[in-house]
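The other protein chains are all here in position, but one chain of the complex has been omitted.
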Amino acid sequence: MEKELRERARELLESGEVGVVIGYGWNRRKRRTTPVFIRKPEEAERLVFNPLCVNNLSVYLTRKYPDIQKLGRAAIVAKGCDIKNIVVLMAEGQLKRDDVYIIGVRCNGVVYRQELWQGELRPEIMPVKCHNCDVREPHVADTVVGEPVLFTPPEEPVGMVFDKIREIDAMSPEERWQFWMDHFSRCIKCYACRQVCSLCYCERCITEKNMPQWIETSAHPRGNLAWNLIRAMHLAGRCTFCGECERACPVNIPLNIINQKLVLVVKDAFEHRSGYDPDTHPPLIVYDTEDKEDFIK
Amino acid sequence: MEKSLLKKEALQKLIDGVREKGGRFVAPSILARQVVYREVDCADQMVHDYIVPRNSIKEFLFPQTEPILRFRLMREGVEVEDVRVEPERTVFFGVRPCDAASCGAVRKVFTWDYIDQFYTRREDSSVMMTIACTSSDDECFCTTVGVSPEGKEGADLLLKETVDGDYLVEAVTDRGRAFVEEFKDVFTEPDGAELKAVATPEPIEGVNIDNIIGFLKDRSHYNSEIWAELARKCVGCGACTFTCPTCRCFDMVDEGTYIEGERRKNWDSCQFDSFTLHASGHNPRDTQFKRWRNRFMCKFNFYPVKFSARGCVGCGRCIRVCPVRLDITEVMIEVSEAARDV
Partner (left out) sequence: MSNIYMPYLATIEDMFEEAPGVKTLNLVFKDPKVRESFEFKTGQFGLYSVFGYGESTFCIASPETRKGYIQCTFRRVGRVTTALSELSVGDTIGFRGPYGNWFPVEEWKGKNILFIAGGIGLPPVRSVIWTCLDRREDYGDVTMVYGARTVDDLVYKEELRHWEDRDDLTLIKTVDPGGEKEGWDGEVGFVPTVLEEAGPGAENTVCVICGPPVMIKFSLSVLERLGFRDDDVYTTLENKMKCGVGKCGRCNVGDVYICKEGPVYTAAQIKKMYNDF
């Protein structure tokens, strides 16, 4: 697959169709992968794809990266799950289909975190999104590389996140509050969750607005709760459950639980699944007379 | 008695002793599936098999958020109340030599002319029990920046693990000696047990710190194209700066109601766009690579040259937590190379 990937990248750069290929490469010790920006055809050899390629590179397509945009039209190496975010960017008018050349990669799953890799992709080290993946064959792409993948996601989603959601749903409001306050208490306000998210593309985040100060910036329980709630709310109906925020969190806050809960709520209320159709707007930013009103009691 | 023995069975007695005198005992422990330095009250909460804890000890000396004054708005004006830190003694057990070495750097900034007593009072009332490293990982690079995995810098007591799991204790400072004296019923005579081998990371090939400093000091390299190249993938979060033991930048904010509130000192990061943003909209570091360049400059130029201190102790946290694996050692290699080419 890597041969195919490199060849495609080389052609794109040689023909001048793109100015940069955003993909994965090895780090110095060849034990971790890291984003690379390939600009010369001969550098296409640096591109790799393997289960360590966890990053969702679509973040580099957002307007937060004017320096990358200056490199010219971009091609991006994207797994199906990453493509979902590109689709949302298109749905939200952040990107036109022609702005980006998508090199879709057929994927057999990645690791939850690169440190877990010991040479073999075992189910225990894969994130929940991979166990339920319905886009191992990339759903929107200009070209697709890799061997066809034989995988059918389970009818009912499986994985720890879903178990945990059921567990939390069964809690009393007090227990639930305590559960989240315990986790949020560790937040150090590094905003890694926001920065790796390609859907957190605001140039000025609400936490940076201080007239008035909507969110207290201190990393005390009140400020941490406010930040984590606002982050979740701003992603409701948009989040594709790519898992980047949880992966990036240096203090292990289980953000995937919040995100998946939001995905379920939105699916239930609006029959909307984020990241599949570039022509459908996220439900919370549009008004639809057909919207359910069963929340009005 | 310069050397003594701390039996692993005696740890609980030490913890109890410190706590009975109103102190806190901070040691590596598990929290949310990570090893972190945190306050413990029981030896069972401690872990002994760890490389570098996720957090650095700075959060105990320079908390993420702390009030620095309180105010109350009244009809006849404003009442402002000073917040004085009267810290309890903190005993740091199991501190890695890299972390202990970082305190000197942070102190230099907090005592540069004006003295920030929020920091100095806490540091002055702490006891640093460093343990030499017996394991390391790919990210450890202390030896590359001149820190030793059995170094005494910043330590009051240097501990080395024996094959039995006890600790051979060497007093480094007077404070350390006094501590052993104070708890002499806990520390015993060395029993001559063999020591575990110290894990010394290989210095990274191709890095030359003097060349890096020289390159950075030359102002003409500030506009070099390498910075945009090297930092292109940086997403601009604060994970590296917040876990770094020598990063100590902060913000000051007022919080509260219309009637009363407090002014707080909060960790801030030079990687944030808002860090240097003027109210007018002008931003001297308006793109991410400029912010990343500033951090690298701070570590390998401002700290060593301006403050004669270590900007980087090689703990490797910034590499481990970086969501895009922007590896500072890779940049060090590139800059060393660029310096050679000049």
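Here the chain labels run A and B in written order, and each chain numbers its own residues starting at 1.
Simple rule for what comes next: contacts are C-beta pairs under 8 Å (C-beta built on N, C-alpha and C of every residue); 3 or more make two chains touch, one makes a residue touch a chain.
What you see is a predicted model; the values in this text were computed from it and never measured.
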| item | value |
| --- | --- |
| Option touching the unshown chain, where B:21, B:184 or B:306 are the choices | B:306 |
| Residue among B:17, B:87, B:104 or B:256 that touches the chain left out of view | B:256 |
| For subunit A, residues in touch with the removed chain | 210-211, 213 |
| In subunit B, positions touching the absent partner | 68-69, 71, 73, 77-78, 80, 82-84, 109-110, 112-118, 219, 222-223, 248-254, 256, 258, 261, 263, 265, 268, 270, 275-280, 284-285, 290, 294, 297-298, 301-302, 305-306 |
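Going forward, only the chains that are shown with their structure count from here on.
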| item | value |
| --- | --- |
| Geometric centre distance via CA averages, subunit B-subunit A, whole Å | 31 |
| Interfacial residue positions of subunit A with respect to subunit B in the complex | 27-29, 31-37, 55, 59-60, 64-68, 114-115, 183, 186, 188-192, 194-196, 203, 208, 213, 216-220, 223, 244, 247-248, 250-253 |
| Complex interface listing, subunit B residues touching subunit A | 31-34, 54, 64-65, 138, 228, 232-233, 235-239, 241-243, 251, 253, 255, 264, 266-267, 269, 272-274, 287-289, 320-321, 323-327, 329-330, 333 |
